[in-house]
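Missing here is one protein chain; the remaining ones are kept as they sit in the complex.
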Amino acid sequence: MQATDRARPLRVGVAGLGRLGRRHAKNLAYRVPDATLVAACSPLEDDLAWARDALPAARLHMDYAQLLADDALDAVCLVTPSSLHAQQIIDALRAGKHVFCEKPLSLDVAECERVVAESRRYEGQQVTIGFMRRFDPSYQDAFAKVQAGAIGRPFLVRSQTSDLNDPEGFFVRFAPTSGGIFLDCTVHDIDVARWLLGKPRATRVFASGTIALHEGLRAAGDVDNGVAICEFEGGALAMFYASRTMAHGNDTSSEVIGTAGALAIGHIPSANRVEIYDAHGVRSECTPTFFDRFEEAFLVEAHAFVAAVRERMGEGAGMGGQGATLEDALEATRIGQALRESMRTGQAVVL
Amino acid sequence: MQATDRARPLRVGVAGLGRLGRRHAKNLAYRVPDATLVAACSPLEDDLAWARDALPAARLHMDYAQLLADDALDAVCLVTPSSLHAQQIIDALRAGKHVFCEKPLSLDVAECERVVAESRRYEGQQVTIGFMRRFDPSYQDAFAKVQAGAIGRPFLVRSQTSDLNDPEGFFVRFAPTSGGIFLDCTVHDIDVARWLLGKPRATRVFASGTIALHEGLRAAGDVDNGVAICEFEGGALAMFYASRTMAHGNDTSSEVIGTAGALAIGHIPSANRVEIYDAHGVRSECTPTFFDRFEEAFLVEAHAFVAAVRERMGEGAGMGGQGATLEDALEATRIGQALRESMRTGQAVVL
Amino acid sequence: MQATDRARPLRVGVAGLGRLGRRHAKNLAYRVPDATLVAACSPLEDDLAWARDALPAARLHMDYAQLLADDALDAVCLVTPSSLHAQQIIDALRAGKHVFCEKPLSLDVAECERVVAESRRYEGQQVTIGFMRRFDPSYQDAFAKVQAGAIGRPFLVRSQTSDLNDPEGFFVRFAPTSGGIFLDCTVHDIDVARWLLGKPRATRVFASGTIALHEGLRAAGDVDNGVAICEFEGGALAMFYASRTMAHGNDTSSEVIGTAGALAIGHIPSANRVEIYDAHGVRSECTPTFFDRFEEAFLVEAHAFVAAVRERMGEGAGMGGQGATLEDALEATRIGQALRESMRTGQAVVL
Partner (left out) sequence: MQATDRARPLRVGVAGLGRLGRRHAKNLAYRVPDATLVAACSPLEDDLAWARDALPAARLHMDYAQLLADDALDAVCLVTPSSLHAQQIIDALRAGKHVFCEKPLSLDVAECERVVAESRRYEGQQVTIGFMRRFDPSYQDAFAKVQAGAIGRPFLVRSQTSDLNDPEGFFVRFAPTSGGIFLDCTVHDIDVARWLLGKPRATRVFASGTIALHEGLRAAGDVDNGVAICEFEGGALAMFYASRTMAHGNDTSSEVIGTAGALAIGHIPSANRVEIYDAHGVRSECTPTFFDRFEEAFLVEAHAFVAAVRERMGEGAGMGGQGATLEDALEATRIGQALRESMRTGQAVVL
């Protein structure tokens, strides 16, 4: 949050103004001193109406091509449907923009590879995929401790993404296009595991799952609770758990175990520092959604992206190096696909 | 729990077979290898009926004098009404018995002093007052750490005795004879504070209180929530809190603060190692009563008393030294009385 | 953080650019969309140099009078030495500005009363004293729960301000002018207690203290650990603890106990959501300073002040009502002074 000696803030345009897009837009507009939100686009009139009120300084477009045509833009922030990410990243690179794109890069490994290949032609431009968990202050602290050797050599990560049950089952309707629980949820845990373990390649996976509550998922071959094991080159391991059916809230936690100690992040998903003492016992209320849990992570992520772009422009060093690269995103999709394959076949899948 | 090479176990008789008396009796009968329960007395037929079933090996008496007349007894364990303690201790000493007596020694300072004076004539006999908190494994661990210098010089104790609210208000009916909240509850915290701080003498106290729920206490000059500060010679301090009106359970906790660290004992009064995740959040159920909270303490206390007697008989060293002496009990009553006086007058009381 | 439909953001000037002043300035400049930092003043060249870099949009002054003379200013934020607060507030009111002022209002009760009296002439202008703890999200949640009746009638607050020991003893040098531990630290706890208990008036207090480590305080009649009890009209109570000598970090916590439950805020002062498992056991690192602990509170406080001013201007309802008023600040100083008096005399002090 250090304001730096500089010519002008980074000019960013946001594409996509849904719930998460709005958060990114407001962070860039009001909470990242080194950036300014100069434009936004959405095909939806509601979104644009919101933006006219909340982002009075931004030029508004209905069309992504218009946004890219804006010469005053240094970078774009993509918060669009996942199926558009790959092509929109390529288009932005071709238009000379730095790119921040929400996860996932793509549900299709080949498409991920195509973006990676294309991006090689634009080495001067920053591309970061939004695995925001890396920027949560607690994950950052754990990562720094691992780097500093606090737990010896890390060899096992356990990580989970567990959502409060939605009785409406929004994700059931979303199942045919979400890629399934491993590509939609566990992909975050995959990225966390690789990040904490030093970015090893996966060599073999096994996954399983069950439908606890949402029978509607069966048609799409999906489950509401999934478990998985991932072996990495060099002998490291990961265990993953994803759930859509928690009763207590969003319970996102990770653990990294090393030869000299272990670190747990988010063991108890308490909403805040309040403990309630009553006839139920002693309790903490829980973070209801990932949106609440990672509010600060999204902001730190935005700072880090801006810092990474500036660093690339030779304008000072930042923490940009910690964001997920296209290669990281490709590997996350590759592993997620293998988990889905393993669950479908009941067999371990060798990568 | 080490069984030792010995002629015979210590022969103990229990006086009083109420809820706590029964626990002491069963501990001595079945869970302290170095002791054997040879006799018990109670004026109540119900108690004796219970004893005939639960303590088949014990001789039963209706009368304390009969119990003392039993030559086969080495020691007595007094779990009788508080108002009888002082004289019963003296009678037991005169009968040549070692004595374990439940707290309080007496609500009357002069009577405490009389017992202390009388006991000087029976130096060869052990007298321990049942401040069981000293024998709870967590309190023991904290005490050992303080002794080992883990927190530097201890200078402040905060300690509380908080009971689950009893809507029936049993203690309201008991108020005229209980001595009030400070002599009934805080006396444990006073003893803990002195024990952890190296047994200093109190020099000045201030206390206050309020009636949160039980208006019936007003007639007895008592409160259902009391707070106090105690200054000790040498500059150490204590803060006390006692409550009869907790919604979540028995919440007994203490904290000792030193120049190089602090120790908290029983911060969260969880009943066990189970955490419940549901719509209320993440929670632990709480220990319902002191009886549940200190189950193990009562047993360790019995072991320690037996060990103290054996040590005194020259039969090996034990942890007997950690029990509260008559002098400790006198000091606890003296401070408790001063707290009551301070609350009544609204003035600090100098001791 | 909702940007609202409005003519223009509130124009604020900051007076004082020390560590806390800089935080306020940056919050207002970059993180409060409804406000804009248009000016800042400090008599120190270093501060102004910092501001030229970090706050390029602000007009800089060496003198508070110059700042007040700036017609483009709607409000001032005072982060100046405590002894200047009272007169600077009056000057700002006379200049037609809304005022946010860091605590304490004044260490002198008469001076507090003078400001309260003077402020009555400027009813249209907002004056908020910076008891930031009220704006910490966990304190906010607890307050809302109390208001909603979650714990029945609140009748007891326990609250503490405990700082990591500073072996350099900065506060020792500051002791002659700090007002002592109760006016410097406990004043926050006093405000929290009154806020959570429904703003009752104090009727009697008792305080004591000890010097655990910093003998240098003795000359100023101050201590490095202080304890206190406060009685309020209507029977509510508070217990306070303040320490300068903690080994583990800044440990600021409060607890409010009601007839149907209790709430603890900040029970464990963990720095974040990381738990470390190693040869020391399982542990959380702690928040090192109040500055880290209350980072978010300072920001929410700034939002709330801006909202309060807008509400007063008829520009929509906000959470402004939750800030401490001049009357609250007067009462905090009155109680703090009584605590100091009680510790000095060893007697309870009736207010």
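Letters A, B and C mark the chains as written, and numbering starts fresh at 1 in each.
Definition applied: contacts are C-beta pairs under 8 Å (C-beta built on N, C-alpha and C of every residue); 3 or more make two chains touch, one makes a residue touch a chain.
Everything quoted here is computed from the prediction, not taken from an experiment.
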**Complete:** Touching the hidden chain, out of A:97, A:248, A:280 or A:310, is A:248
**Message:** Touching the absent chain: which residues on chain B qualify?
**Reply:** 1-3, 5, 26, 29-31, 33, 53-56, 137-138, 141-142, 145, 150-151, 260-267, 271-279
**Asked** In terms of residues, what is the contact footprint of the unshown chain on chain C?
**Response** 246-249, 251, 268-271, 276-286
**Request:** Since one chain isn't shown, list which residues of chain A touch it in the complete complex.
**Result:** 151, 153, 155-156, 158, 204, 206-213, 225, 227-229, 231, 235-237, 239, 241, 243, 245-248, 257, 259-262, 267, 346-348, 350
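The rule is simple: only the chains that are shown with their structure count from here on.
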**Asked** Hey, which chain ends up farthest from chain A, C-alpha centres compared?
**Response** B
**Request:** Would you mind checking which chain's mean C-alpha position lies nearest the centre of all protein C-alpha atoms?
**Result:** C
**Asked** How much rotation, in degrees rounded to the nearest 5, is required to superimpose chain A onto chain B on the basis of Cα coordinates?
**Response** 180
**Prompt:** If you list every residue number at the chain B and chain C contact, are more than half found on both copies (same) or fewer than half (different)?
**Reply:** same
**Message:** Using mean CA coordinates as chain centres, what's the gap between chain A and chain C in Å?
**Reply:** 37
**Request:** Report the inter-chain centroid distance for chain A and chain B in whole angstrom, where each centroid is the mean of the CA atoms.
**Result:** 56
**Request:** Quick one: which residues in chain C touch 2 or more of the other chains?
**Result:** 151, 260-262, 267
